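In this view, the complex is presented without one of its protein chains, the others remaining in place.
And now, chain A:
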Amino acid sequence: MMTYIVFILSVIFVVSFVGFSSKPSPIYGGLVLIVSGGVGCGIIMNFGGSFLGLMVFLIYLGGMLVVFGYTTAMATEQYPEVWVSNTTVMGVFLLGLLMEVMLVLYVLKSEEVGVVFKFSGVGDWAIYDIGDSGVFSEEIMGVAALYSYGAWVVIVTGWSLFVGVLVILEVTRGD
């Protein structure tokens, strides 16, 4: 099972994305966002990226999602919508689940069926080896490269985040 752990985790990842994309109340969206964040962390860790996985937990779940949870708790309504309370939400959730089940079957039975592009078996989702040279870890080197060769990326993403905050404040300011 450990060779297919990434595949299983990716299925849980997609299902939790479907869970919040079907738009229940934000509190329940935040709940599945926690699950998807944790599962995503698991996927990254299985490829050897322990630092990045821990960063997902600390910064994403422990920082941003906590703030999101508090603001949603302040703005919540008396009867928040669950997945089963509204026909539309449940319909979208079931549709997403169905599409994911079809995709999983398509990946697993890829020898017989080919639609637009063929998956070569489970492919990259099966872990046989981490893939680093064993002397230094690949993903720490990646983080280090971001701040040395990739300085322009840091500037651009930092500016985008800053402008994102400006834009959100400007849009919600009203007149």
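In this text, contacts are C-beta pairs under 8 Å (C-beta built on N, C-alpha and C of every residue); 3 or more make two chains touch, one makes a residue touch a chain; residues count from 1.
To be clear about the criterion, contacts and distances are computed from a predicted model.
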Record-based protein name (UniProt) of the chain missing from this complex, from "AP-2 complex subunit alpha", "NADH-ubiquinone oxidoreductase chain 2", "Transcription factor IIIB 50 kDa subunit" or "Proteasome subunit beta": "NADH-ubiquinone oxidoreductase chain 2"
Chain not shown: contacting residue from A:58, A:73 or A:167: A:167
Residues of chain A in contact with the chain not shown: 116-117, 153, 156-157, 159-160, 163-164, 166-167, 170-171, 174-175
